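Before anything else, here's the structure in question.
Omission of a single protein chain aside, the complex is shown with its protein chains in their original locations.
Take a look at chain A:
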Amino acid sequence: MVGFSLCRSDEIVEGQARGFDPEQRGRDSIFALRHDGQIRIYRNSCPHLDVRLEYRKDRFMSADGQLIMCYAHGAQFLPATGECIYGPCLGERLQAVQWWEEGGWVVLDTTQIESPLPRAREG
């Protein structure tokens, strides 16, 4: 399985999230967070309207770090499952992204990345 390294796992700290742009579209298409010690990664797309969740870079969580928020319409999601517990998409879920840890790095399965990864520039 081909992997794509996002960041070191210890860079994802408890109660905070970090957005990533592995498809190089100029906006973060996935985000990773740590909740109760566990790293979770979701697509940055609200089940309500397929829009970005964050109000600015890396700001995907409630102020107390206990919930994922969609700052478009205020939907709230459980970090552990991605289930919407308040808001327009009540009962729906964020789309989880599969990952594994390798040598202290958070690694994505590249088949989950929609556009071809850019190759390293030569020369």
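Note that a residue touches a chain if its C-beta (ideal position, glycine included) is under 8 Å from a C-beta of that chain, and two chains touch if they have at least 3 such contacts; residues count from 1.
Rule of thumb we're sticking to: contacts and distances are computed from a predicted model.
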Revision key, fill the gap. Looking only at "Anti-sigma regulatory factor (Ser/Thr protein kinase)", "ABC transporter permease", "Glyoxalase" or "Galactose/methyl galactoside import ATP-binding protein MglA", the name UniProt gives the absent chain is "Glyoxalase"
Point to revise | For chain A, the residues touching the chain missing from this view | key: 47-57, 59, 62-64, 71-74, 76, 86-90, 92
